[in-house]
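Below is one structure. I have some questions about it.
Left out: one protein chain. Kept in place: all the others.
When the chains are written out, they are named A and B in that same order, and each has its own residue count from 1.
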Amino acid sequence: MKITTALDSTSLTTRYPKTALATTLFFMLALPFLLYLVLLLMLPFNRPEALDAVAQRLGWDLGHSPLRDTWYAVILLVEATIVSLYTAVFAGVTTWVERRIAGRMQSRIGPNRPGVFGFMSWVADAVKMLFKEDLIPAEADHLLFRAAPYFSMVGLTLPFVVLPFGESVVVADLNVGVFYLTATSAFVVVGILVSGWASNSKWALFGAVRGAAQVVSYEIPAGIAIMVPVMMAGTLSMQGIIRAQGGWPWQWFACQNPAAFVAFFIAVTASLAEGNRTPFDLPEAESELVAGYHAEYSGFRIALFLMVEWANMWIMGALAVTLFLGGWQIPGVSVEMINQTRGTDVFPTLVWFGWQFASLMVFAIKTWLLVILFIWLRWTLPRVRVDQMMSLCWKYLVPGAFACFIFTLFWVMVPASVHLVSGVVLSVVVALLLVKFALRTRKNIAQVKGASVDLSNW
Amino acid sequence: MAETVVRRILGRMSPSDEEIVINFGPQHPSTHGVIDFVTQTNGEIIRRSIPDIGYLHRGLEKIGEAVGYPGYMPFTDRIDYLAAMLANEGYAIAVERLLRIEIPPRAKYLRAIAGELCRISNHWVAVGTMASDIGASTPLTHALREREAINDLLEELCGARLTFNYARIGGVAFDAPEGWAEKILRYLDHLDSYVQEYDRLISLNQIYVKRLAKVAVISREKAIAYGLCGPNLRGSGISWDTRRDLAYGAYPEFQFDVPVGQGKMGAVGDCWDRYAVRVLEMLESSKIVRQALAKLPEGEIMAKVARKPKPEAGEAMGRVESARGEMCYYVVSDGTENAYRVRVRTGSFMAMGIIEEMSHGLMIADLIALIASLDVVAPEIDR
Partner (left out) sequence: MNAQEIHAKLKAQFGDAVGDLTEARIDPFVTVKSDKIVEICQFAKAEAGLEFDYCEDVTGIDWPARNQIEVVYHLFSLQQRHHIVLKVEADRSQPSVPSVEGVWKAANWLEREIYDMLGVSFVGHPDMRRILLPDDWVGHPLRKDYQEAGGYHGVSNTRPDPLVRLGGKVEAERKAIAAAAPPPVAAAPVPAAAAVPAPAPAPAPDKKESPNG
């Protein structure tokens, strides 16, 4: 390996291509795969009875010794760490995806220097932020200033506990999962308010107050819209709601009920607002408030805030996928089929693990598609104004969500065949809309005679 | 310095307990330069917003008395660096009137072509940054990409991308290079169709329209009373364009429309009207450039002017329709080789005067929209 001095301005990727490729592939594929694998291996053994059975199989007899609780606690701690790691890795990878997509949409390249295709830019950014100066304004409230990012982080990581990654791949399948998720994800606003206040800056305060108003307002339509699939499934448990759906699009709740179709859009819009994503990014409106509530933060603290914003997208997407788009259900494969392959042993069969992995992939792909939709919206749409955002919530989304709720009250009483018919009809409608959209995009591109511009100077 | 000024301004404000006074700027992504707006707000609603300028004051009018007539041309670039060709032209016209010389027709056409290309370039920046201030960052990069093509064209012409120093007293400095006209025409073909895509992307976007329609409506009477000019005046429905109505240079030979605000999205003179006038002006400039290229006469590009011209003692006013409005150069000569007084009246300076008046009752986001729609640049205001 040729050693060159730091004054060489060729990018590291060009100088050490094999190392760059290897590091990129590790971070891009191996690391998430490892995380998923560990989740897969650990999560089916989440419950105390299963842990006992494993311990017996391995030859340890824990009985009712106090070691059993410690053993259980350790397992849970490891699982929590893995899931938090996943949050961080996802946040980082999403920044790369967003910057590349944003770059292409803005007629430029996006990051392309660190790592192959610039994939290591998020690692580089994370390391850079760790090394930055830890700055606290002199007049700021030191304790609250330091504590604020952690409030937001709590609001970010707690919901991951109930997110159903796969058929049995969930940290804790609470039977009030949806309720728990809405409750804990609202904790982020505490961090926003505290950071805005503690910064002792009028700009930060503006952003914080706007943010608080926004998140709190949009909890209402989000909550009511979420009640629609809950009623259709009859349970608040996330896994229960997914099991009530099926793999094919006409078995998804979004298609099975016209009101749920509308509620899907209301829930997605409200989620965007709660996650401070454009068009609802008023609390951190860069061109008005210059970063709003986290204006005075730098270094690792702001990295935490930004991580919260990006990883929140996964929660937004996962919630919508779970409730409306069929979750991890694989088309054509029913839950009974998967259970049949489990076998009677303590350790499930490899085939079962394979099906788990497949369901994990289905869930991940669906959530990623929604995340990319959110990124697309961010870089296309301008920002709404505060009063417009409020009127959208209270005058349009809340009555709309109520209407969907009441419609669903009656819808759940009709026979299942009507649900199926509605499912098929709505699936066909959505498919046609997608085709129309694709054709329209093609026409738009063809209309612009831009392909013949001489940009050879560039 | 800032403390004394802000204290004097605060003396004029008397915020109650619920109102706060914040500074928009001087460092701020959306104030279009180094300008400070001391704003007294009650929550999101502004009670009044007083602009505090002078951060970019470089004494350009005093410099005009020291460097001689030809020597002042590069300084006119810095008065408005986004549309420098037009700023050059204005000063050249004023001094040519003082010297009582007529410039060759080819020079007039070249000035018109360069000036209109500069206008397109400036309007791209204006509409792009306006979209970015409203929150959409993609239109900005697209607009700057379009502007890059014009930067390249003008670089071929005179070697510079921003501060051109192209006009000279008596004509222009460089002739059009080989193949330049074809490149311009190819770009204009692209421009005419690309503006439609840009409109689909942002101008007609409902969120964007709702942010700008009926916001900060400047009525006809107010626009005239406050001395607005250019797209700001036309956005309020007044059809006045120095190119068409005072007919200087080569402009009498061209056919073009003058877009005027019509209140398409709500009210005549709102922010969307001023924005729309700029977008349409780009298309009109494209028409002018095509006509100029088709009719470009052969001949000299410079009239015979002394190296250090000494005009007769007197005064003259040179007016151009700059990208930001009518730019007037009032040059007073005392018969020596340095000017006695150079005065530059710019459109941005006049536009700033109306902001305090319009700011009552606006929301913060609307103030940003107003500043962006007036297309102010700090160097023009402060000189």
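Operating definition for what follows: contacts are C-beta pairs under 8 Å (C-beta built on N, C-alpha and C of every residue); 3 or more make two chains touch, one makes a residue touch a chain.
As the structure is a prediction and not an experimental result, all values here were calculated from the model.
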For the chain not shown, touching visible partners are B
Out of B:E61, B:D175, B:D189 or B:E300, point to the residue that touches the absent chain in the complete complex. B:E61
May I ask which residue of B:L157, B:A176, B:A250 or B:M350 touches the chain that does not appear here? B:M350
Those residues of subunit B that touch the unshown chain are 1-2, 4-5, 8, 12, 53-54, 57, 59, 61-62, 97-98, 100, 222, 224-227, 238, 240, 245, 312-317, 326, 328, 330, 332, 340-341, 343, 345, 349-350, 352-354, 357, 382
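Rule of thumb we're sticking to: only the chains that are shown with their structure count from here on.
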Starting from the mean Cα coordinates of subunit A and subunit B, work out the distance between those two points in Å. 45
Looking at the complex, which residues from subunit B come into contact with subunit A? 20, 22, 28-30, 44, 131-138, 140-142, 145, 148-149, 152, 183, 186-187, 189-190, 193-194, 196-197, 200-202, 205, 207-208, 210-211, 363-366, 368
Subunit A residues touching subunit B - in the complex, by the definition given at the top: 102, 105-108, 202-203, 206, 278-279, 281, 285-288, 290, 379-388, 444, 447-450, 452-455, 457-458
